[in-house]
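A protein chain is absent from this complex, but the other protein chains hold their places.
Let's look at chain A:
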Amino acid sequence: MRRKSFADRIRTCAVWSLLMFLVLPALVAIPVSLTPKRFLSFPSSELSLRHFETLINSSQWISSFFQSATIAGATALLSTIFGTLCAVGLWRVSSKMGETVRAFLLLPLIIPQIISAMAFYHLWIPLGILDSYPGLILAHTILATPMVLITVSASLANFDPKLEQASRNLGASTMTTLWMVILPSIKPGVWAGALFAFILSWDEIVVTLFISRFSVYTLPRRMWNGIRENTDPTVASAAVVLIVLTALAFVSYELIIRKRQRSA
């Protein structure tokens, strides 16, 4: 093996520093969550799990956790259905008109969230869904559907259109073809889209701040308030729980994908 030159070492160092730069800020929550003090700070002498205890025993935090999970779950489900149907429809039409529609559908991703937030706020008042589950789920679904459209469209790009023709030729209706032939072939894109949609809703704060008030109180909103108003280290322990859960979700997703690739 070639001996590592000085330049190689510099390069390795640079790559690792960059990776650390990307990851470390998020990990700062870990030591902070272990502080024994009553305010946001680094632990100096001893470590304590008291803020995790507060977190688990706080009905407010637990309620926010389940509210966020409900909203993110519903958002993932709805935007996956809409996004997948859109993607398949646009794929089948595949015309200039279709491409215009696609660009249009991607707008929620491009428009700054603060502007979407204002739009939702003004629209949700007359609709009477401000500060409600339907209101939040609808808003998050509108934001997340383009994500699903993108991942499913990417899967469809590799899908052989002859399979669709074959299915119809053999007597299957459009719905049967979608269910039996197209969906099984684009499953990875659909799952990726659902995961992205879930994560988008799970940590969405800008729109949520505008359109929720008292009755719906999502986890990001509680953390936001926790930092802004009382610098409570429980926020840090909540962040650690979220990091761990997200990491677990991604690792299991990767494992499933790899297993499937090996068996394929």
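Assume a residue touches a chain if its C-beta (ideal position, glycine included) is under 8 Å from a C-beta of that chain, and two chains touch if they have at least 3 such contacts; residues count from 1.
Assume contacts and distances are computed from a predicted model.
Peer 1: The complex has one chain missing from view, so what does its UniProt entry call it, picking from "NADH-quinone oxidoreductase subunit H", "ABC transporter ATP-binding protein", "MoxR family ATPase" or "Cytochrome c-type biogenesis protein CcsB"?
Peer 2: "ABC transporter ATP-binding protein"
Peer 1: If I consider the whole complex, including the chain that's not displayed, which of A:P25, A:P112, A:P126 or A:G171 touches that chain?
Peer 2: Of all options in A:P25, A:P112, A:P126 or A:G171, contact with the hidden chain holds for A:G171.
Peer 1: Identify the residue among A:S185, A:N225 or A:T246 that touches the chain left out of the display.
Peer 2: Of the candidates A:S185, A:N225 or A:T246, A:S185 is in touch with the missing chain.
Peer 1: Have a look at A:L47, A:I62, A:L163 or A:L245 and name the one touching the chain we're not showing.
Peer 2: Result: among the candidates, A:L163 touches the missing chain.
Peer 1: Residue-wise, where is chain A in contact with the chain that is not depicted?
Peer 2: 160, 162-163, 165-174, 176, 180-181, 184-185
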